[in-house]
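Here the structure is laid out as C-alpha cells; the discussion comes afterwards.
What you see is the complex with one protein chain gone and the rest in place.
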Amino acid sequence: MGLSRRINSFFDDRFDTETARRFIDKQAHKRLPPHISWFHVFGSLALLLFVSQTITGILLLIYYRPTPEAAYSSIQYITTEVHFGWLYRQIHAWGATLMILVVVLHMVRTYFSGAYKKPRELTWVTGVLIFILTIIFGFTGYLLPWNQIAFWATTIGTESAGKVPFIGEWLLYFLRGGEVVTGETLSRFFVVHVIILPWILTGLIAVHLVLMRLSNLATLEPVGEEKPIPPGHGIPFFPVHVAKEAVVAILLLAGLVTLSILSPWEIGEPANPLVTPAHIKPEWYFLPSYQLLKYFEGPYGAVVGIVACSLPFGLLLFWPFLDRGKERHPRKRPWAVGIGLFGLMAALFLGILGHFSGTDVTLLGRRYHIDLLGRPERLMDEPTSHNPVEH
Amino acid sequence: MKPQVDGFDKVGSARPTRRGFLDWLISLCSLLAGLAMTIPGLMYLWPAARGGGSDNMEVEGADRMAPGQSRMVQVGGKAVIVIRDRKGFRAYSAICTHLGCLVTWEQAKEQFFCPCHAAVFDAQGRVVSGPAPAPLPAYKIKEVGGRIYVSPA
Partner (left out) sequence: MRIASLIVLPLFLFGGFARICAGQEEAVTCDACHKLQAEPLARSVHAALGCRDCHDGQASYRVSSEEVRRYAAALGAGSAQPRPAPPTFDHGSGFAGKPARKDIPELCGECHANVERMNPYGLRTDPLARYWAGGHGKTLRQTGDDRVAVCIDCHGAHDILPSRNPDSKTYSLNVPDTCATCHADAALMGEFGLSIEVVDEYRQSVHGRLLLEDGDTGAPNCATCHGNHSSMPPGFASVVDVCGQCHQHAAMNFAKSIHADLPGHKGCVRCHGGGEGRHFHLIERITKPAGIMIQRYAHLLTTEPAPSTAQVAEAIHPDPRKIMERALPSCTECHDDIEDDESLPKLFVLLDEIAKAEHLYVETARRLDRVAQGVLLVDAQRFLFEDAKTHLIELAPLQHTLDNSVVGEHVEELNAVCAQVNAELDKLESGLRWRYRALIPIWLFALLFAGACYAKYKQLKALHVGPFPGESNERQ
C-alpha cells in the first residue's frame, strides 16, 4: 500500500485530484432511472463491440497488407499461420456484423420507448450518425480480404453510388479511385476503414456518451412531466447496472467466439476482375437497399431509387424534430409506433426478398424460382403463377 | 478507494459468506477471462514463422562462376556468401561475427573482408585479423543434377 499511497500523493501534490476523483465517483455511481430494463444494455454492448473491433482490428493490422497482390495471402497467412490469427479475424468479422445488429436493436429500443424526445434529440442524432458510420465501416472492411465476394460486392455496391443524381459519375470515380475497383479502391477503403472512421466514430461515441450522461436515461413519462428519481431508488450505474451489463456482455463474447468457431467466414477465392461469380449478394444489412434499388429503373427511376434508399436515413436523422409529441409511452403515440413498425417490417421484408432473389427455394414441397424482383415462379411444367408479392 | 455513494457497504453484512464467495468467484472469473484474452493476444504478436525465404537455396548461375569468384544468396533470410575454388563450392555466413555487417570476398587476396571495422577472415572463414571474435560459420553445399544448393550446416 505504501507504493500506491506514494503514487497517489505524487499526483495529489501536483494536480487537483480531489475534483477529478469526485467527478469520476459521481459519474460511476450515478443513479439511473429505476425502471431500466434488460433492453437498456444494447448501448453498452455496442460500445463493448466497438472496443473489441478496435483491439482485433489493430491486431489484424500487424499482419494485413493492403495491396491487391498481398491482401488475400496476408489474410490466408493470418488465418492459417499466425497463432490465434483465425480467432481474431473471425471475431473481427463477426463482431462487425453483431455490432450493426446491436446498434439497430439499441435504436429500436430508443425509438419505441420515445427516449429521443426533448431533451435528448442530439443524443439521438449522434446515435444515427454512429449507425450510418458503422454501416460504412462494414462496407469498407468487406473489401479488405480482396477475395471474389469482396471484390464483386464492392463493385456492385459502389455502382449504386453512380446513380446519385448529378454527381453520381463523379462520386463513383472518386469512391473507386478510378473507373473500376482496383488496388486504388483497396487503398482508399483501407485508409477510411482503419484511420478515418475509427477516429470520427470515437469522437461521435464520446459526444454520444457525454450527452447521454448529461441528460441521464429517459423514463416513459411525457416530455416535461418527468419526476425526479426519488433518493435511494435509482439504480447506481456502478456496480448495479454494470453487473447487469456484465451478464449480457459475457454471453455476447461467448456467442461471438461460438460463431467464430462454428460458422467461420471463409477465405473464398482470390479476387478476379475477369470472372464475376454467380449470386453475388451484399451483406445482410445492405439487402433492403439492394432490393429496393432494383424496383427503380431508367434514368429517373434510379434517382427515385436513391432517394427512396436514403429517405429512411434522413427521416431517422431528423426524427426527433419531426415527432414533437410529448408522449413517450408507445401506447400513447400510435402514429410513431406504426411508422416505426412499418419501417422495420418493410426493411425485413425487402431484406428477405433480397436474400432469396435470383435463387430457387422449396416451400411446402414445391420448388419456386424467385426472380430478381422477388416474384416467385413455380418450377417444373406446371402453369406459372405470378404472385405479385411486391405490391 | 471504497465507494462512498448512498451508503454502499452498509447493508451488505446480511450474508457475509455468500457475498464473500460471490466476490471471490467473480474476481477469479475476471482474472481467468483477462488471461484468456491477453495470452492469445500475446501469442498472436509472437512471429509465426521465421521470416524470409527457404532454408535450401539454389545458387543461381553457379555454372557461370569462374574459380575464385563469389556470389551472395539468402538462406533462411540470412546473407550467405558462396565462393568457388578449383576444388568446388564452399559457403560461409556473410554476416561478420563482430557487429553484423556483410563481408565481401576479395578474390585477389583470397580472403573475406568486412568493410565496417576491417575484420579479415581467410578462405576457410577463420579470423585473420581485426575485431571479429569468431570465425564465419560454414554452410552446407549440395550438388543436385548440376545445380548448387546452400543450406544451414
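By letter and in written order, the chains are A and B; residue numbering begins at 1 in each of them.
The definition used in the following text is that a contact is a pair of C-beta atoms (placed from the backbone, for glycine too) under 8 Å apart; a residue touches a chain by one contact, two chains touch by 3 or more.
Remember, it's a predicted structure, so these values are computed and weren't measured experimentally.
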In the complete assembly, which of A:Gly268, A:Gly343 or A:Gly358 touches the absent chain? A:Gly268
Quick one: say which of A:Val191, A:Ile250, A:Leu311 or A:Leu348 touches the chain that got left out. A:Ile250
Of the listed residues A:Pro239, A:Pro273 or A:Gly338, which contacts the missing chain in the full complex? A:Pro239
Residues in chain A touching the chain absent from view: 34-35, 76-77, 79-81, 86, 230, 232-236, 239-240, 243-244, 246-247, 250-251, 253-254, 257-258, 261-262, 264, 266-269
In the complete complex, the non-displayed chain touches which residues of chain B? 6, 8, 11-12, 19, 22-23, 25-26, 29, 32-33
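We adopt the following convention: only the chains that are shown with their structure count from here on.
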Centroid from C-alpha atoms only, then distance chain A to chain B, rounded to Å. What do you get? 42
Seen from chain B, its contact residues with chain A in the complex are 1, 3-6, 8, 33, 40-41, 43-46, 48-49
For chain A, which residues are in contact with chain B within the complex? 21, 25-26, 28-29, 31, 55, 59, 62, 77, 81-85, 87-88, 231-232, 236, 238-239, 250
